[in-house]
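Below is one structure; the comments refer to it alone.
Removed from the display is one protein chain of the complex; every other protein chain stays in position.
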Amino acid sequence: MTEPVLEVADLRKTYGDLLAVDGVSFSVWPGGSLAIVGESGSGKTTVAKMIVGLERPTAGTIRACGRDRSSPARSTGERRRRGREVQIVFQDPYTSLDPRQTVERALDEVLRLHHGWDREQRRRRVLELGELVGLDARQIRALPRSLSGGQRQRVAIARALAAEPKVLILDESVASLDVSIQAQVLNLLADIRDETDISYVVISHDLAVVRQLTEETVVMWHGRIVERGPTPRVLDRPGHDYTKRLRASVPRPGWKPKRRNTAVSGARGE
Amino acid sequence: MIARAEPGVHLGRRSGLGILRATGPAGIGSAIVISAATFLAIFGRLLAPHDPNLGQLAYAYVGPLGGHPLGFDGQGRDVLSRLLAGAGTSMLGPLAVVVISIAVGTLLAVSAAWRRGAYDAVVSSGLDVLFAFPGILLAILAATVFGAGLLAAVLALSVAYTPYVARVLRGAALRERAQQYVAALEVQGASAISICLRHLIPNMLPLIVAQATILFGYAMVDLAAISFLGLGVQPPNADWGVMISENQSGVVQGYPLPALVAGICIVLVVVAFNVLGERLYEQAQPERV
Partner (left out) sequence: MSTASAANASTSAGPAGRHASGRALLEVRDLVVELPVEGSLRPVLHGLSLSIQPGEALGLVGESGSGKSMTARAIDRLLPPGARVRGTIRFDGRDVMGMEGPELRRFRTEVAMIFQDPRAHTNPVRRIGDFMTEALRTNEGVPLREAEHRAIQLLESVGIEDGPRRLRQYPHELSGGLLQRVMIATALLTRPRLLLADEPTTALDVTTQAEVMAILDELRREMGLAMLFITHDLELAAAVCDRTAVMYAGRVMEVRVSSLLHDDPLHPYTAALAAARPRIDATLPRLAAIPGRPLSAFEAPADACAFASRCPYVQEECGRRQPELVELDGGLTRCRRAVELRGTLGARRA
């Protein structure tokens, strides 16, 4: 039996009195794809940030490629090694690239960080990565400002892949893209998974995107996992009330929005 | 391709000349005044037609003569020569203040924005305390400790200006810190120092330049005031602030020319720096989406 490539156990995060993440556990297997579904404030993005080390868990353990990463890296070497284990692509294509850096230089910077290659090797790899995500040589030399949102998101994906990670976290990575571009990027992500043994953790509120990209789903609500299972089962026959409500809220042909008829109280409560 | 509004400070994508052109005629005019002042600061001493320190008391407060287009000061020294020779210290002082306060201010701002939390709180409240001390007060203090002179005045003003710089730049550093490319580089395993040096500070550079420019003008006025009070550059060294101070009595006696020309030089340079600085600052502001 193979080891999970990413294992999260009993993860907890509090901000003062606020319990943002409470007892979250899941595993991702090599080549597998797991969705974390939930709405804003469900804690799904906090989980992602803890996995990549941008937030420190209050309690619980995170293991990637068999190594613990629950506490901050102690050395430069360890920090970079963690970078080669798990990578992330964020939501906003407009701030995810340094405006002063060409695509080429952004990719080269990451390659230099991880691989002891000479200039020629890195140059070749930059072109390969560009090809993998569908950017031509002209776009590789361009500054972010002359690229569209979809193209920038491809660059962000290429930059994450430059570290040759085992796990790629996609944090609402296609949410801000136009429908026609979103489809291109979703197809690209599927191709990359076919060609490599990479695993995905897809963080999304968009159930159709989740259906397209993942096999397993966990549903988060108020910091906890309220439902988990194979994606088709969770979406077609949701068990938890919240999942049912989420599923029923998705616009589709013949859908009519319904009022929940609940009184609203509490300052920010919804 | 449509140019989208991007958050962050992004002046650096244009060439230096392009930025200057965008500051308009007032900005370009200011740049010309500043260039001229800088030229005089470097070569002024060589251009002086007479010895700036040679006094001929017989000529005290004598008006323009042939070979002395601006006349003489109270000690019979050639005003034009003193003006040219004084450009050096008058410009060097503010330059030193700007370099020190921008360097320290940037360091504090970026480190506070990077580490946030308790460190940021300590730095910010420390700066708030410093804010309470006016530059002149610090200068008097410094003069009593180090003895009156340019060095004391420069140190005092650098300390007084640093909180101002740090506060403005901290906002920009926090904004840049929050950009997702910074988080992406952290996840890649890049070190904080390399991210700050290679990404954060270069992206803040337009704002830093604008700040430095505005500050230069303020520093010049403050240093002139300190010299006027006798705590800065010491006579008989030529300095525009010293020139105003030395020729006070001339103003009272109805011969204001030596003090006036020194004052005009200060005002011209200060206004030029302020106008250019403000224009650059406007351009360095983040574009709103």
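Some notes on this structure:
A and B are the chain letters, set down in written order, and residue numbers restart from 1 in every chain.
Definition applied: a contact is a pair of C-beta atoms (placed from the backbone, for glycine too) under 8 Å apart; a residue touches a chain by one contact, two chains touch by 3 or more.
Here the structure is a predicted model, which means the values were calculated and not measured.
Checked against the full complex, the candidates A:Leu19, A:Leu143 or A:Ala190 give a single residue touching the omitted chain, namely A:Ala190.
Remark: the omitted chain is touched by one listed residue; of A:Arg112, A:His205 or A:Arg233 this is A:His205. Among the residues A:Arg74, A:Arg119, A:Arg138 or A:Lys258, only A:Lys258 touches the chain that is left out of the figure. Although one chain is not shown, part of chain A still touches it, namely residues 39-40, 148-151, 178-184, 186-187, 190, 205, 207-209, 211-212, 231-232, 235-236, 245-265, 267-270.
What we mean here is this: only the chains that are shown with their structure count from here on.
The touching residues of chain A, when paired with chain B in their complex, are 52-54, 73, 76, 79-84, 86-88, 90-92, 94-101, 109-110, 113-114, 143, 145-149, 156, 159-160, 163. Contact residues on chain B toward chain A in their complex (touch as defined above): 1, 3-4, 6-8, 10, 12-13, 178-181, 183-191, 198-199, 202-203.
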